[in-house]
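Apart from one protein chain that is not included, each protein chain of the complex appears where it belongs.
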Amino acid sequence: MKQVSFRNDILPLKNELYRLALRITLNPAEAEDVVQETLIKVWNRRESWAEIDSLEAFCLTICRNLALDKMKRMDNQAQALDDTHDPPASDRSANPEERAVQRDRIELVRRLIAQLPEKQRSCMQLRDIEGKSYKDIAQVLSISEEQVKVNIFRARQTIRQRFIKTENYGL
Amino acid sequence: MDYKYIEQLLERYFQCETTLQEEAILRAFFQQEDVPESLMPYRDLFVCQQQEALTAPLGDDFDERLLAIVGEKPQQEKARVVKLGSRLMPLFRAAAIVAIVLTIGNAAQFSLSPRNQNDDINYSEYTDTYDDPTVAYDQVEGALQLMSEGLIQSQRADTLSAGMRNNTDSLVRN
Partner (left out) sequence: MKRALCLLTLWLATIACMAKGSQDFASKFMDQCKADTSVSCITVSPKMLEQLVKKTENNPDDANIRQAITKLKSMRVVTAPAEYFEKAEGLLKRNPQRFAKQDDYDSAQKRGVIYSRKNRHGDTVELILLHESMRTKTLTVVNVTGTIDEEFLCFLYNIKSF
């Protein structure tokens, strides 16, 4: 039976958990709190580590649930991830810095994702960024694989329509 | 250069029909410098995904705090490098396959000489060595696997020495 170590097997998941928590709470400070709470909670369940099939899925599930709880308490609405960095509305043609323009566009993608319903956001996060299978995602969200697929489909379609459209016609 | 394969992958991506590996191929494809005009609108979406995957803001101090809370003493540990067998591998494979596709697709054209005008192979001369499809299949499978290995080996040598070093560094875990 594999010996699970908190330091070597669970703690290293911290950034993956952070990314999911951030995707849900849209707030870096809250996200870090969620990760800390998650890891402590997982630590408190160490008696059952050996019996858990996928510790990663286990941690992600707890992380997501804690993040959702936090959101309910904070009564969050979808906000821009970084309020202090609003790109100017109409500088696309004038901006000589290619990189700055690209930064803005990537920020735009983030904003679009942030506007999606939480389930779609989380599914997209776990698939497109963490590279998880539909099966794993279904386990973390406690939904069917088919529902995972539907959520991701809708998320991708929305991004496509809004983002590609914005690309073509400008903000 | 014909980007039909990438365009097909894109369509399937938005229809939610792609595998994880195909999605990795798309991300790797859009990382490169020369994305054709027609595909540019999609680039930022995939670049964003790639960037997000590499954000790792929680560092050593977070570890120390957590370990203190759960009562484990923080040790002097060497920086942990992500083993190639984990998440990095699909990315590596995708980058390599993009390189293969672009390389062989862009191979220099040889000049036409009159001798080459009838270049079509005369297949009527082909006599099967094996009449049994099962045996033939085994041979074909083995040969294709060898070819597959060869492609990967040759790309690995190139890729490892070049861009991949950047990615490995940024994924060093503390």
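A and B label the chains in the order they appear, each numbered from 1.
Methods note: a contact is a pair of C-beta atoms (placed from the backbone, for glycine too) under 8 Å apart; a residue touches a chain by one contact, two chains touch by 3 or more.
Keep in mind the model is a prediction, meaning the values are calculated, not measured.
Here is the thing to keep in mind: the chain we left out touches B in the whole complex. Summary of contacts with the chain left out: across B:M40, B:A68 or B:M147, the touching residue is B:M147. Against the chain not shown here, subunit B presents residues 2, 4-6, 21, 25, 85, 89, 93, 96-97, 100-101, 103-105, 107-113, 116-123, 126-130, 133-134, 136-137, 139-141, 143-158.
The criterion applied here is as follows: only the chains that are shown with their structure count from here on.
Within the complex, the subunit A residues that touch subunit B are 6-7, 11-12, 14-15, 18-19, 28, 32, 35-36, 39-40, 43, 102, 105-106, 108-110, 127-131, 133, 149, 152-153, 156-157, 159-160, 163-164, 167-168.
Touching subunit A in their complex are the following residues of subunit B: 13-16, 20, 23-24, 41-42, 44-45, 47-49, 51-53, 55-58, 62-63, 65-67, 69-70, 72, 75, 77, 80, 87, 90, 173.
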